[in-house]
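Partial complex: the chains shown occupy the same locations as in the complete assembly.
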Amino acid sequence: MDAGTPALSVDGLGKQYGRQRVLESVSFSLRRGEVAALLGENGAGKSTMAKVLAGAISPDHGTVAVDGRPVTFASPRSALLQGISFMPQELIYVPRLTVAENICLGRLPGRLGSTSPRAIRRRAQDEAQTFDLDLPLDRSMDSLPLAQQQQVEILKALARRSRILLLDEPTAALSSRDSDQLLQLTTTLAARGVAVLYISHRLDEVFRVCDTAHVLRNGRLVSSSPVRDTSPREVIEHMLGRPPEEIDFSSEARPQSRPVLELTGWHRDRIPALRDVSLVVGEGEIVGLYGVRGSGAETIAETLGGLHADVTGGTVVSGRPLRHLSTPLAAHRAGISYVPADRKSQGLVAILPIVQSLSLAVLRSLTRLGVVRRRREAAAAAGLAEQVQLRARSLTQPVGELSGGNQQKVLVGSRLAAKPKVLVLQEPTRGVDVGARLELHRLLRALADEGTGQLLVTSDVEEAVGLSDRLLVVRDGRIVHEITHPTHASQPEALQAAGGPE
Amino acid sequence: GGGSSGAAGPSGDAFKISFANFTEAAPLFRVIHTNLDDVISRGDSGLELKWYDNAGDAAKMSQNAQLMVQDQPDAIVVYPVSAATQGVSQILADGRIPCVSVNLDTEACDFLNIDNRALGEQTAEIIGRAAAERGWNASNTTVLIGQNAASGEQVNDCVRYFYSTIAPILGLEEVDPTTITPTTTTIGANAIQFEGASTLQPSFEAVTNLLPSIPAGNNIILYTVNNDSTTGALRALEDAGRGGDDVLLIGGLGGDETGITALREDPRWVAEGDIFVSWWGAYAAAMAKAVAEGAKPPADVTPLPQIVLDKTTVDEYHAPGSAAVSKLPPLVPDNEFLDQSGVLQYVRGVAGL
Amino acid sequence: MKTTTGAPVGDPAVGAPGAGPSPRRRLGLSEGALQTLLLFGFLVLVAAYFTSRDPDFLTSRNAVNILVNASVIGIVSLGQLFALVSGGFDLSVGGIVPLGGVGFALLVNADYGVLPAVVLVLAAGGVWGVVNGLLIAKARINPLIATLGTLSVTGGLALTLADGVQVPFVDVADGVLTRRQLFDVNNHVWIFLGLAVVVFLVLRYTSYGRQLYAVGGNKQAARLAGIRVDGVTVIVYVVSGALAALAGAVLASQLLTGSGTAGTNSGLQSITAVILGGAALSGGVGGVPGTVIGVLILGALANGMAILSVPSFYQTMATGAVLLVAVGISQFRSSRRAAS
């Protein structure tokens, strides 16, 4: 094969969900033996790009070529046949099969359709040795901790002997030692001619193993440069862009404002673990929690939403200690409103009209003798819609038909309806376009000024620094760094603290 | 299929009957429909029929009752599903249309039925004799009777009285027949009742499962509410090697092809309660017309033709070599009025017509 | 740079949903309303067809006949609607209907009087509903299997109570539930229509109704919104069980007999009606108007086919076919929704 032709080349790729342009005419290419980083904020389109290349979803526009030959993937199967293997960001495995079977999934040993548990185990064993991973091959997949599951997924992809390898945030859940091992592997494979597309939020990794850095912003490829010609600072600037509406929200500090939320000695063993987490959120204060996926920041938010009953520690809401926080209802009762990260599966009931979605969390207060007081409901809904500057045809429209950004506004609005003492926001602007994000930021700041204490968990660093009065950086289940009055200048500091090498 | 089968003449002067059959999904009942259609097609009987299918379902049947009343025919014939009779009775009573109820009593209608009790008793006498000759008795005999709980008490009279009659003949434990209910499973030491649902498979499975309860080496006497159930049970006994000619005696009920052929060819099959089911349609139609024309049927029940055949009498009523009915028993005082309607004249071979 | 603009690579459907307003949007109709309207059109077609084959079909008298028979399964379907909206099933009604019928007959024969008997029967049905609800919400048993299990238990119980044979009413006056009184229309028809209105109001205007749709639409999101998902679910099966038992009492009154075998197939029938009425198996959608029309369509089919003397096993096939078509459509709808 002539070394000139790229192993993989993408031309004018476009992908659209509903009215949201997730990818817009993206073009780049990947040489044999090259390790290319695909960078960008949350929702920039990285995973979508990877999924398109893996045949998991089909693009609306553009062409993909392997070794110069144009290809169209009807399914992941056809991509695999072209020598492309993919390790998705969200682990997707068969929970009840053994680790060995998951490793060999889709390419079982044996001929003429015959195979056997022993043969499967043997192959898995070989692969594990080839890539020098130590895994409990006979355990059922769902009995493994997240980190090991992640390793299995990596091995599954490697074992394909593919010529093109797509890794979507492979180290998100790995300890730094495991990460180092993976990075080592990646370079070896590259040396053997494998082309690797490496998606990660950890810049230190990128600068250690990658040859090229492609940066996506809101679905557009904004820069592609060899890593040696660039710097983390520069890459981050590309990721965030120089937003013209550069507004510094952080208002005057309220150091001695009354605490509305106090966490003391929160601890959790299961991954993602928490180690003695204590923090305070003051009245009208927005405290940011920043950390990579699996760092524990998300776990803290979810626990406050009543999703994790296995976290121990003390919790006090506006001076009143909570006896338990084991269900979402308990959280509501305690005056905590929680905006979950995944609006699609956790946040919204797609088929409900906007009005009902906005009132769902506060039905009780709108009900008399079991009957919903529709006028009040409509009025309240109209108010909230106004407040979050919702754009919809009518408030009777099913929320599932709204654009991502507007769905997110409905979600946030539905949680504001309760007029909470504490607002816990997880990825509040995930998948939201730049304009909408700004509107939400304004809204949240306004709420803070009215006294609502807010805990903001986001992996979008611009948001973290731009919105928080105080920014706590979480890493490996600990709060490792605090930045008071963060500004845009604090972004590299935050990224370093969250992802830099130990 | 269903559909209307009409007389040749203009339907204006034809005598209209709406007829709801028990079900079209079982052979036993289907012949009632097909054979009556056949009778009508033999010439101008002056009858026009509209068929309904109760499908063995009580709700379906009460719906059919409403529809039949709505047809405003000259008469209605209904073969009721056991559970619906009372409710249907009201619908028909409100309809004020002459009606005949077959096999199960419907208060608002005149009742046309076989005598299940007599069938059981007569069959028991024939089999009892044969068994006694072979020296079967309480020490070496098990009586196997198959019920169908869902079809109601009247129908199960045959097996009840079969046992109460055969018990004294063979010196088995005697019981009051009315104490034999659907939940009865064993009667004394020598009898077992199984639920056969009048169909093959349940009878086969039930009997296969209770085989161990039949003392090894015991002779077996088998009698059930119909020949489907009997056949299923027989298959199970044969499969288990307990169907030998010298250890099994069978009394059939139905007079269908299975029963008649077996009565001729199968040494174990010594009696057949012949109830000429295929002709019930004709008798019911005859009765409906007669009643509509003012005949006064007996208050309690108008008897259907029936006779318990043994190997010597079978050819009298069924053409040798065939199961086809060659002769029907003569009309008796209680059902003589049926000839007035002229319908039975199309049924060849009713003795004395 | 060169792009193959407009020409989508691979499955174009993926992009499609977003593009262009759907026809009904131009009509300014809610999806559900359109669905119900179409269904009503279908009902009219069915009626027209049968009338063309036999004018007897389109008489006020026959209309009452259809209602008389449809109302029993209609009452069951109103309960089944709760189950399907919640994203579940209730097959146990096939056992609870006969159980209610036999129980009712035994009670009135024991001179409890009709009203107390109805109350007791409703309670019994509700208790079995609690059993279903706990099996499903707490023991996390798949609704299908849970209710299949209780189906055979309750069915067997009905036969046992009836001692295998039917229980005729001693006093025919106890059949009042189905007597023709108001406007010469049977009481149970009014009961059905009344219940339909009540359920309509409950689903539409009460906070329970709201929560039910939310739970059926997305359990997890409902839970995060602070809704007691388990409680809502248990109530679903209590309602379904109670209504099934009531239907049993009505059926018994109609037959003036409690029968262990009457109504055993009301599980499939009611599910068919509700699905036909526009409920999606994925839960969260469906309503009373559609359900009522679904019931009437099936009633009209049975009545018409009987008038045309169609053998019952063809009727079974016809029903099965209708079911597949109806669900095919509902499936299509919900997949479209998922895509957008």
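In order of appearance the chains are A, B and C, and numbering begins at 1 in each one.
Note that in this section a residue touches a chain if its C-beta (ideal position, glycine included) is under 8 Å from a C-beta of that chain, and two chains touch if they have at least 3 such contacts.
Everything quoted here is computed from the prediction, not taken from an experiment.
A.B. asks: Each chain kind shows up once here, so list its copy number in the complete complex.
C.D. replies: Full-assembly copy numbers, per this file: A x1, B x1, C x2.
One rule holds for everything that comes next: only the chains that are shown with their structure count from here on.
A.B. asks: Connecting every touching chain pair, does the picture come out as line, ring, star, complete or other?
C.D. replies: line
A.B. asks: Select the chain at the greatest separation from chain A, using centres from the mean of Cα atoms.
C.D. replies: B
A.B. asks: Find me the chain with the mean Cα position closest to the mean of all the protein Cα atoms on display.
C.D. replies: Of all chains shown, the one whose C-alpha centre lies nearest the global C-alpha mean is C.
A.B. asks: Would you kindly tell me how far, in whole Å, the mean C-alpha position of chain C lies from that of chain A?
C.D. replies: The mean C-alpha positions of chain A and chain C differ by 42 Å.
A.B. asks: Just how far, in Å, is the C-alpha centre of chain B from the one of chain A?
C.D. replies: Those two chain centres are 75 Å apart.
A.B. asks: Taking each chain's centre as the mean of its CA atoms, how far is chain B from chain C in angstrom?
C.D. replies: One centre to the other, that is 38 Å.
A.B. asks: Which positions in chain A are in touch with at least two other chains?
C.D. replies: Not one residue of chain A touches more than one other chain, so the list is empty.
A.B. asks: Scan chain C for residues touching two or more other chains and write them down.
C.D. replies: none
A.B. asks: Report the residues of chain A in contact with chain C in the complex, numbered from low to high.
C.D. replies: These residues of chain A touch chain C: 11-12, 14, 16-19, 25, 27, 57-64, 72-74, 305-307, 327-329, 331-332, 338, 340, 345-352, 356, 359-361, 363-364, 366-367, 370-372, 374, 396, 398, 400-401, 414.
A.B. asks: Help me check something: in the complex, which residues belonging to chain C touch chain B?
C.D. replies: Answer in residue numbers: 56, 59, 61-62, 65, 68-69, 72, 159, 163-166, 168-169, 172, 175, 251, 253-257, 259-263, 265, 302-303, 306-307, 309-313.
A.B. asks: Please name which positions on chain B make contact with chain C in the complex.
C.D. replies: 1-4, 23-25, 50-53, 55, 57-60, 62-64, 66-67, 70-71, 82-90, 149-150, 152-153, 181-183
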